[in-house]
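Of the protein chains in this complex, all but one are displayed in their positions.
A, B and C are the chain letters, set down in written order, and residue numbers restart from 1 in every chain.
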Amino acid sequence: MSNNAIGLFLEATVRTATPLAYAALGELVVERSGVLNIGLEGIIIAGAFGALVGAGAGGATAGFVAAVCAGMIIASIFAFFVVTLKSDQIISGTAISMFGLGVTGVLYKILYGTTGAALHTPTVGPLVIPFLGDLPWVGGALFAQPVVTYALYPLVVAVWCFLNRSAAGLALRAVGERPEAARAAGISPSRVQWISILFGGAMGGLCGGTLVIAQAGTFAEGISAGRGVIAIAIVVLGRWTAVGVAGAALLFGAASALQYLAQAKGWPLPYQFSLALPYVLTLVALAGLRGRVAAPAALARSDAESI
Amino acid sequence: VAPKNEASTNFKVALLTPGPISDQSWNGGAYAGLMRIKDSLGAEVSHIQTKTPAEFEQNFRQYGANGYTLVFGHGFEFQDAASRVAPEFPKTIYITTGGTATGVNQAAMGFSFGQPSFLAGFVAGSVTKSGIVGCIGGTELPPVKASFAAFTAGVHTANPKATILVSYIGNWDDASAGKEQALAQIGQGADVIFQNADAAGLGVFQAAKQTHDVFIIGSNADQNNIAPSVTLGSVLIDLPRAFMLVAREVKSGTFKGRMIQLDTKTDVVRWVPNPSLPSAIPVNVTQRVDSIRATMLAEQFVMPPLS
Amino acid sequence: MTGLHLSLDAITKRFGATLALDNASITVRGGTLHALLGENGAGKTTLMRLAFGMTQPDSGVIALNGTPCHWRSSAGAIAAGIGMVHQHFLLVPAMTVAENIALGDRGVFTGFSPRDAADRVRRIGAETGLILDPDSRVGDLPVSAQQRLEIVKALARNAKFLILDEPTAVLTPREAQELYEWLRGFVIRGGTVVLITHKLREALSIADDVTVLRRGRCVLSAPAAELNETTIVQAMLGGRIDPSPVPEKGTVGPVVLRIMDVAVDDDQGVRRLTEATLDISAGEIVGVAGVEGSGQRELLRVLAGRVQPTTGQVRIPERVGFVPEDRHRDALIPEMTLVENVALQDASLRTGRMQWASIASQTAALVHAHDVRTADITVPVASLSGGNQQKFVLARELAGAPPALIAENPTRGLDVRATAQVLLQLRQARAQGVAIVVYSSDLDEILALADRIVVCFNGRVISTQADGDAIARAMIGVS
Partner (left out) sequence: MTTPRWLTRVGVPAAVTVVVITTLLLVVLLGGFDLSRALRALWSGSIGSSYAFFSETLVRASPLILLGLSVALAFRAGIFNIGAEGQLLAGATAAVAVGLGFSQLPSALLVPAELLAAGIGGAFFAFIAAVLKRRFGVLEVISTLMLNFVARYAVSYLVRGPLQEPSHAYPQSGALPPAARLPTIISGQQTHLGLLIALIFAGALWWYLRSTAVGFRVRVIGAGPIAAASSGRIDVPQVIFGVFLVSGAIAGLAGGIQATGVTYALYEDISPGLGYSAIAVALLARLHPLAVVIAALFFGALEAGAAAMQRDASVPAVFVAVVEALVILGVLAIGRVRTQIAVGRLTAEPAE
């Protein structure tokens, strides 16, 4: 492969990984607080829709703000059910997914009619960083991307620091591992989970926002296309750590980029094999990562606080 | 949305689509057809979006039981269910757009999508500078495959040495993945891309908007307005027209179960160059296209052997 | 007035049908050490959880230095300077010691530095003698280390008022001694302590005041100087304990458990036990002593057939009763009913249909014979008080007279009467010819119970004379 081909492949890798990394970093924080948000799909699509409306009204920045807000609104419904009412997380998540997909479809229909929004949404293009952007191979992938990709680099560090180097992060992890112990230490598990779910909503919203404003430049009813589920898988693959999640998102991005490349190069294999590649590679990576992996002990436990 | 004047008639028409009607393509076109039947023929209409074969049959049966006169299953995938249900409800006429199954009260509409696809291919083959032309589909369905084959024949007629790349996105909604597939093909040198991916195809237009000197050809609906600056034209199926043809027959009682082939001559399928980009296609190419089209109208056109 | 002065007045607390506290009152004078005593299930833990804000009373007033407090969570109590050491540890197993210590530091932007937290752990260890490795994962720690961590956690928060719920139950006598000394010093420096314990002698020797609870009511409250063990036991039980006749020691029979040259490696491949050779015969009780991590844990599990040795020969019967130290995790399924937990024993050997009716009647008989206090045999085991869970495990493992029984700390957390009962049951089993191995961190208990004693030191099993000093020396490797 030529230098250029590798560069393009890496660019596609980072582009594909970016929205996934947002959603997965949010989900990471949510899961570390003991909540499994299967409703992430609904949050992402809400973010995408928010971005469409916001960007249409006030430009790309407004689009991202609206995406975050939309994600948080859906997330707050989820939080109300699983934290306040202590309903089953998986059923609630399933319903929230459906709700997100449905409600955005409804609003889309109301605001844009049956003809849709087409490609008139403002978008953000790549912002090339001088010198770095011209580096061979990785220049395009790492330093000629939209701003949202750059924002991700410090975000990974920030999430890592928050979880591992702050008292609040410690409290959040304790809630995910053993809420009774957290309570005994004077921490309110409900409050922690509410906040983490809202954060997850904001990040899921950004995932949707990225899809619309930095990538597709449009909205379609199923545009989240299973990314919520993939993000949850990425959290597991990344072993519930910020750096691991970033790596897993990149791995998934790379596998997808390879898939695009395989098809574009006309490699002689059925296209379904190409499409299955990211999933198979993830499995192989997991099998290669032998060893003890444990989810947060109180994950998906809805009786957590009733000691 | 709700039917307003139901009193006038008991001409009831139903439509089953496999995807959302906001896709500005296959499904949106069919819904426009249904609306035209409602407005022009005063029919009472019903629409349901349903994707799984198990439900096709159930819904066909319900429409039959509820006295619908005409039921469209929008896609070849509906034909098995239609064949099973049609004999049970002889008073209801079942039409599938695609497929070949027919019966007393069952018809299949075939679109000679190959002819305009050939013309589009001819344009693409003439316009390409790199000699590399791409096709991007949602999933590999018979009409999509047939259209790509005819397109390929057209490209080779204009430019025998051209290379054709074919990629499938794997679904019809993921506009972001559609864009990545397009970027991967552009990375391989493609400078004209023929897309047939409904909502996901919007991403293909977006990719071209962000790249220099890449043109897109749309499918199914007139997609010339989606991204007028990069669209060469659209291979159009005038679904409202096609639906009206059948609905009139049914309403007037002249309908016979048969294979209804709709071609260039019926003006249901046609190649529509983008009027806002008149200079993109050289005049001599346009002339050649018109002369080939004339042979089609005269039913003298012979498709070159498809590889 | 020095220190924090806490009073709980006319407190009532119900859990469903259970009246856990019935108009109970207690006054803890600032700058004193107050012992809270009572039999299992008397309501001690519940009363102190209320004082710590973890639950709220149905009625009654909690006042600190005369000011009524209405804490909605333990955050309020912690802020007021109260710390609590929980009987059932409230630790986060997946985190390190240092992280558990830092947990509960307030503030959104407060940082967490593992190094500072580790220093804190070491400093407190140096001050109190409660030594812990700051970087080890709590889930991997033995129970006694977890107990130390619970105490260190409360101290790290600079509590001025400490509640300790049975803190010495799993400590070695030496560790307990060190803790008590430190507590006295804490009180002298102006701290206040409430100590819940079942070790009456110790309580009397270090407490200033004593309160006794019985069935949710305060039945005695007086300065320790005015009390003796007999008056306390009478108050606790509402009468005297009748000394049961100690069953005759039967004759020692054939060898039942035999291990030869056994070695055990742990998951990391570290050798935990080496060259272990031991015979245990029917009708004898062998006591095992040793400081934690000396190999006794592995020895007991090999004898119980729960761990396969890395090398060496093991000859044990198919069924061996086993009472593990962490009964909550290793012996019981708390959410399942008593009946199901009886069925759990040797579940792998069961075939065909479950004979629920007969298992239920077996359970009823066990519960009756061993005086397990429970509302019903179809309630979850989790609803039993800790002491009763312990009795229940022992009853189950002794059922049907297995050829051998292995027990770790069998009287941990039991009140005087229950302790006496357990010891009696072990002796009765010996009389019936069961081969018994008992490990206890309480040397006195082993000395009182065992026919012979082996000491584990550094992964080796050493036979020694049944003499306190000799054993104590062997335990620390001095001969």
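Just so it is clear, a residue touches a chain if its C-beta (ideal position, glycine included) is under 8 Å from a C-beta of that chain, and two chains touch if they have at least 3 such contacts.
For clarity, every value in this text was computed on a predicted model and none was experimentally measured.
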Worksheet item: For the chain omitted from this view, which of the shown chains does it touch?
Response: A, B, C
Discussion item. In the whole complex, not just what's shown, which of B:53, B:87, B:282 or B:304 touches the removed chain?
Written reply: B:53
Worksheet item: With respect to the chain omitted from the figure, which of C:167, C:324, C:413 or C:459 is a touching residue?
Response: C:324
Worksheet item: Which is it among C:126, C:354 or C:476 that touches the chain not included here?
Response: C:354
Practice prompt. Write down which of B:20, B:121, B:154 or B:218 is the residue touching the left-out chain.
Written response: B:20
Worksheet item: What residue numbers in chain B mark contact with the hidden partner chain?
Response: 1-3, 14, 20, 46-55, 57-59, 61-63, 65-66, 76-77, 80, 99-100, 139-142, 170
Worksheet, complete the sentence: Those residues of chain C that touch the unshown chain are 56, 72, 305-306, 322, 324, 329-336, 340, 343-354, 356
Worksheet entry | Positions on chain A contacted by the hidden chain, ascending | 36, 81, 85-92, 94-99, 101-110, 177, 221, 229, 232-233, 236-237, 270, 272-273, 275-276, 279-280, 282-283, 286-288, 290-303
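One rule holds in what follows: only the chains that are shown with their structure count from here on.
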Worksheet entry | Intersection of contact partners for chain A and chain C | none
Fill in: chain A and chain C: spacing of chain centres that average the CA atoms, whole Å
46
Practice prompt. Mind checking the centre-to-centre distance between chain B and chain C? Centres are C-alpha means, answer in whole Å.
Written response: 75
Discussion item. Rounded to a whole Å, what is the gap between the Cα centroids of chain A and chain B?
Written reply: 34
Discussion item. Going by the contact rule already set, what residues in chain B reach two or more other chains?
Written reply: none
Fill in: Multi-partner residues of chain A (at least 2 other chains)
none
Fill in: Residues on chain A engaged by chain B in the complex (per definition of touch)
4-5, 8, 12, 15-16, 19, 105, 108-109, 112, 114-116, 118-119, 123, 125, 211, 215-223, 225, 256-257, 260-261, 263-266, 271-272, 275
Worksheet item: Which of the residues in chain B come into contact with chain A in the complex?
Response: 20-24, 28, 31-32, 134, 140, 165-168, 170-181, 183-185, 187-188, 190, 199-200, 202-203, 205-206, 209-210, 225-227
Discussion item. Taking the touch rule as given, give the residues of chain A at its contact with chain C in the complex, in rising order.
Written reply: 164-171, 173-174, 177-178, 180-188, 294, 296-297, 307
